[in-house]
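With one protein chain held back, the other chains of the complex are shown just where they sit.
Lettered A and B in written order, each chain numbered from 1.
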Amino acid sequence: MSVNIWTIVMVAVFGLVAIGLYGLLIIRNLIKVVVALQIFAKGTILVMVAAGAMSGKPAVGQSLAITVLVADTVVTVMALALAIQVRRWSGTLDTREISKLRR
Amino acid sequence: MSPAVIDMSVTWLLPLTVFLPWVGAAAVLVAGRAGRTLRALAITFAVADAVLSILLIPQASSRTGFSLVLGGAFGELSFLPDGFGVYLAAVAAVIGCLAVIFSVDYMRGEEGQSRYYSLVLFFIGAMSGLVLSANLLMMVVFWEITALCSWALISFHNDDPKAVAGGIKALIVTGLGGAGLLAGALAIYAQIGSFDIPTFMEKAGGFPPQLLAWIGFAFLAAAAAKSAQFPFQTWLPDAMEAPTPISALIHAATMVNAGVYLLARFAPTFSPVPGWSLSVLLVGMVSAFLAASMATVANDLKRVLAWSTVSQLGFMVYAIGAGAVFQSQFHLLSHSVFKALLFLGAGAVIHSVGTRDMREMGGLARSMPLTCVAFLIGALALAGIPPLNGFWSKEMVLESGLASGPFWAYIVMLVTVGLTALYTLRAVWMVFFAPPVAQHAHEAGPAMKTALIPLAAGALVSWLLAGPFHDLFLRTLPLHFPEAHAEAAGMAATWTAALEVLSAPATWLAVGVVVVGALVWAGRSGFAWIGTRLRGLRRVAEAGYGFEAINHGISKAVEGTGEGLRVTQSGLVNWNVGAMVIAVIVLLGIVLLVGGLGG
Partner (left out) sequence: MWIQILVLGSTLVCALMAIRASRLLVSALWLAGCSAFLALSIALLGAPEVGVVELSVGAGLVTILFVFAISVAGEETVGVKSVVPRPLAWILMAVFAVLLAWLALPGLVASALPRDALPFLRALWVERSLDTVLQVALIFSGVLGSLGLLADRREVGRASRKAGEGAAP
């Protein structure tokens, strides 16, 4: 397996995705959960660019990366708005507290 | 009529018989609130379907009459108007029509009438579809639709927790059986690539014996669950929470027959399987005896009739196990008539008195004369008194059982006949002739009478159809009766059969047992000491011989597992993400193991 630039990029992608998911598993504060989601999405943007370049269609890869970026930003906006609402209505941002289902 | 004309009319008659009630169900739902329009619509569609199904009978043939290609693995929606199908469809439609007419009086003033009538019509169509279907997958679909209607109608008074519990119990038990039917159907598809029933029955000889045995027992389980046979008999008595016309239609005359129909239709295919016929016979025998003993100690009128249904179905299943398919179907016909009569009569009584407990009834012969006569006719048919239809068909069943089944099984059935007479007389006496407990009762309403009278007449004369009935079977069921006679014997065959029955010694033995049963009841004070000795047995019988306990245990286990697994559905985002990650890991692992992505 030759270590070229793309291997490095893919390793970085896996790293970002893993860190983002780890954050989603660990974090209890809702706003920080959105931070972890953002990190996960950055991995996706990077992989779109890399895949486009590797398969010989860089332009398509890049426009897909832009799409992912925009969509993820909108998700962030909505998630933050929801987090603010949760804070207003139940007074806490702790995921354990706001889960209403009986355990 | 030339064959071409016959084919033409069967082609539209078949789907019309099945789907017209569905149109009626939709129309009734749209008609909305209770009122003349609603009832008129319901009665019109029910009567129309009854007429159509009777018109179908002369068209019976062994060829598939209607088929509509559905595409893909589903095969075709095809209907086969052979002997089993047309007569059961006619029974469903005619008794359905009478139940609808009866309901006009019975359900007067109740809430949700449009829901009621549309479900009944939906059910009638589905039942016709079930028995006429020639595609096994479509039969499963119709089977489940009837189970759905049964549940919805049992829980009709959905503010009554007992009704809701009864409905759920019925749904679960018959649903488990339906799973057996589906599994068998899928296995058949896997083997021959088609769901078509005639094709399957032709090619069944080529199945690996192990597979055929599995399918046979799966079908037996499905049939036993649907017909409330041992060990699935617990749901039928609890289903008596349904309004009584529903009990008459679904739980006496039609849906519970589906199991017997299934066994009868596939009997020649599975009888070579070692142990199948004997299992069928045993299931029937045990159900018949067990249920008869439970009917003897029940105090709820409908419960007595429910156990009696299980017992009589046991007779039919016993006959199939002994290889006597025609006799079992003939008894099915008689039973549908007299059981529906008994239930509708019971419905009239319950409606007027307001209770189902027989200990609170009594002396109703004076205040409800017509109902009393009708009920009495049904009871005599059930007990097997000549010349009512129950006598002839039961004797035929017993004879064939004696001829081709084990002798000890015959003795058990004979005892059951005696028990049948016992509990029937007990019920009749407690309801109509016992010293009256203070209550006010009125005669049945006009609609109820309109439904009761044809059924009573049927119980008196339906046995005369034995000859033509036999011809129908011979003509259209080549697999069941390979040595078909060339000429149709018609009514002459009835008299021959009747004479045969009357002259057989087994008949007189059975009549003797019935008389003994009646005498035991009459002289029951003398036998009271048996009652005290057997008190323990009576308690066991009242508790359902432990089956209720098993049932209860199973539902508690299921609920407990659900509670235990609830912790995984906590709504915590962290755990949800954790579950996703674990799932992805499992998927990646599978991909790696199976071959990995390309190099």
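The rule is simple: a residue touches a chain if its C-beta (ideal position, glycine included) is under 8 Å from a C-beta of that chain, and two chains touch if they have at least 3 such contacts.
As the structure is a computational prediction, the values presented were derived from the model and not from experiment.
Visitor: Identify the residues of chain B touching the omitted chain, counting contacts across the whole complex.
Guide: These residues touch the chain not displayed: 572, 574-575, 578, 581-582, 584-585, 588-589, 591-592, 596-599.
Visitor: Mind pulling the chain A residues that touch the left-out chain?
Guide: 1-2, 4-12, 14-23, 25-29, 31-32, 34-36, 38-39, 42, 45-46, 49-50, 52-67, 69-71, 73-74, 76-78, 80-85, 87-88, 92-96
Simple rule for what comes next: only the chains that are shown with their structure count from here on.
Visitor: From the mean C-alpha coordinate of chain A to that of chain B, what's the distance rounded to whole Å?
Guide: That gives a centre separation of 59 Å.
Visitor: Using the touch definition from the top, list the residues of chain A that touch chain B in their complex.
Guide: 21, 24-28, 33, 95-96, 99-103
Visitor: Residue numbers of chain B touching chain A in their complex, please.
Guide: Within the complex, chain B touches chain A at residues 566-567, 569-574, 577-578, 581.
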